[in-house]
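For reference, the structure is listed below as structure tokens.
The other protein chains are all here in position, but one chain of the complex has been omitted.
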Amino acid sequence: MNTKLKALWGGYGTVLVLAAVIFILLPLSLDLFRLNLVGKYLTYAFVAVGLVLCWGYGGILSLGQGVFFGLGGYCMAMFLKLEASDPESTKIQSTPGIPDFMDWNQLTELPGFWLPFKSFLFTLFAVPLVPGILAFIIAVAMFKRRVGGVYFAIMTQAFAAVLSILIIGQQGYTGGVNGITDLKTLHGWDIRTDEAKYLLYYINGALLIGVVLLGRFVIGSKFGKLLLALRDREERVRFSGYDVANFKVFIFCLAAMFSAVGGAMFTLQVGFMSPSFVGIVPSIEMVIFTAVGGRMSLVGAVYGSLLVNYGKSYFSETFPELWLFLMGGLFIAVVMLFPNGLAGLSNQWREWRDRRRPKAGGTVTPLTAPPAGATPPPAGKDPLPPVASVGGGR
Amino acid sequence: MSAQPIVLAVENLTVSFDGFKAVNDLNLYVEKNELRVVIGPNGAGKTTLLDLICGRTRASAGSIKFKDQEMTKMPEHQRVRKGIGRKFQNPSIYESLTVFENLEVSYPRGRTVFGSLFFKRDAAVRQRIDEIAALIHLSDRLEDQAELLSHGQKQWLEIGMLLMQDPELLMLDEPVAGMSVSEREKTAELLTRISDNRSVIVIEHDMDFVKRIAHKVTVLHQGKMLAEGSMEKVQADPKVIEVYLGH
Partner (left out) sequence: MDGMTLSEIGSLLVMQGFNGLSFFSVLLLMALGLAIIFGQMGVINMAHGEFLTIGAYTTYLLSVVATDYAPWFMNFYFIAAIFVGFIVAFIVGYLVEWSMIRHLYRRPLDSLLATWGLSLIMQQAFRSTFGPKEVSATLPDWLMGSYAPTDTIDIPLNGLFVMGLTLLLTGAVALLIFRSRWGLHVRATTQNRAMSGAVGIDTAKVDRLTFALGCGIAGVAGAAFTTIGSTGPTSGSLYIVDTFLVVVFGGAQSLLGTIASAFSIAQAQSTLEFFMTGSMAKVLTLLTIIGILMLRPEGLFRMRVRK
């Protein structure tokens, strides 16, 4: 019984702690303004969790997650904006009943692609599916042709550039650089009240825990092991009879849809959506949330998002000059010194300690953080003299 | 042995890289349950031949028929599913997984995205892994991270991963390179054992090893077949002696 409990704790303990932090600790210790801020940071955690799967496990670095976060957020914002633009409250416009920014841009009619967003049901489906379908198209085109690695990273970055330029350039249809603002109600329910903010915070937290659990399911399945296998030895997986591209497509789409849910929750909690969450810079910043938390740790990614964003608002309020230095330093540090981020620190510390204490037949240090509770590797037989292990290239 | 049907028929196979023909108008027939060794000097096109058969490289011309089915246009994973297994020259295993997981991932069930998400580790899987692990002398290392294995054990593990798929044609690229004498011994035994019910193509440089395992030897030189037959016959062939000792 006791061991069973322990096993259960080993599997879900970190998630339980995270849930306690999100649902109990933070709401009890922060005022509503701060809690709302934390809620905003937690929406980035959706992106970070997706990146753990896609980048940490799958080795696919996407520098365009802002695209999916933004699209999810825009889908939600379009619905809310339409609700806020009823003919009654927009009667001073030259064309009442359409969003204010359209009126300012001399549009006289709601553009066709806005129409379906009058339906909440459609919006609920559109939030994950619009980004998901875009991700699917990108991923199929790239992975079926075996484009990967840095090429894929650059292409996703180009997509982030394209979408942000497009949104900014087409202000009449998108609200331009200001984004979609002045969002008020969801089905008549005012999202700006205190109760609404609390409720949205909890919904957001519950969705996030759900996403983390889903991520754990994926990692724990054979699919998860295949992801690791793919990351390290794509050819071997292919020549074991797997259609490698399909696996990459799936995990990329899943990460995109996670991001989209985060984006929609962002819109609901913060009350607007703008292209400043879509472009190249925000997209690459989202990678650092994951890297700081630990690219192999779903729970770590959530803490990483909280920590980096807290640091960002703290420093940009108090020492704005320092923030970019710090951010830049973080990028370099997590790559060069702490490849497994916060989640890997305890392992790194143990390894460092072991190395200082000279021991016969020093243990080999695994590249990836072994799962918590893994048995320590026994001192293996001495490997044969290495056969020039060149090749592989970069 | 001559009564056995042909499993693999390679005909007029050619591949060129910017005009250089790495494999040139090659014909090769492998029978069921045969253990064929391909030898030849460096650059003879041995590895390229295996690449062509498993689909890592696309042929410029010619045909590859496996069990009377044309392979040249088929994607790699399909060829694997038809029963072609390929071991690479450097041990190609998943270092961050355990030995058990390495074998499990190679089990030919749950090969689609959703199949792998909902894959269950049942008794049949465990049994198969235990069988293979015993065969490749890694029964007591199942829970170890694969990167902790010795070079020779990694080679065996990769062979084991292929055996999990139970391929009808197994291709091995220099399986004993870098192995100790005793490991070579065990590998020779292993190869003889696994070629009982499948065809095997081995690329090898070590002539003693070749002598021990080969049913039939094919000598490649500059992308073409130079000689074929028993080890004794090939070794006595003046053309082969010229290529190996000449210049």
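Which chain is which? They are A and B, in the order written, and residues in each are numbered from 1.
To be clear about the criterion, a residue touches a chain if its C-beta (ideal position, glycine included) is under 8 Å from a C-beta of that chain, and two chains touch if they have at least 3 such contacts.
Because the structure is a prediction, the values reported are computed rather than measured.
The chain not shown here is touched by just one of A:Ala20, A:Leu115 or A:Ala141, and that residue is A:Ala141.
In the complete assembly, the contact with the undisplayed chain comes from A:Ile154, out of A:Leu32, A:Leu115, A:Ile154 or A:Ala206. The residue touching the chain not shown here, chosen from A:Leu107, A:Ile133, A:Val162 or A:Leu345, is A:Val162.
Within chain A, the residues in touch with the undisplayed chain are 55, 59, 61, 141-142, 145-147, 149-151, 153-155, 157-159, 161-162, 165-166, 168-169, 280, 284, 287-288, 291, 321, 324-325, 327-332, 334-336, 339, 388, 390-391, 393-394.
Keep in mind that, in the parts below, only the chains that are shown with their structure count from here on.
One inter-chain figure worth recording: chain A and chain B are separated by 42 Å, centre to centre, where each centre is the mean of the chain's CA atoms. Against chain B, in their complex, chain A makes its touches with residues 217-218, 221-223, 225-226, 228-229, 232-233, 235-244, 246-247, 250, 364, 366-368, 370, 375, 377-378, 380-384, 386-387, 389, 391-392.
Across the interface of their complex, chain A is touched by residues 54, 56, 75-77, 80-81, 85-86, 88, 90, 92-97, 101, 104-106, 108, 110-113, 116-119, 143-145, 147-153, 158, 161, 165, 177-180 of chain B.
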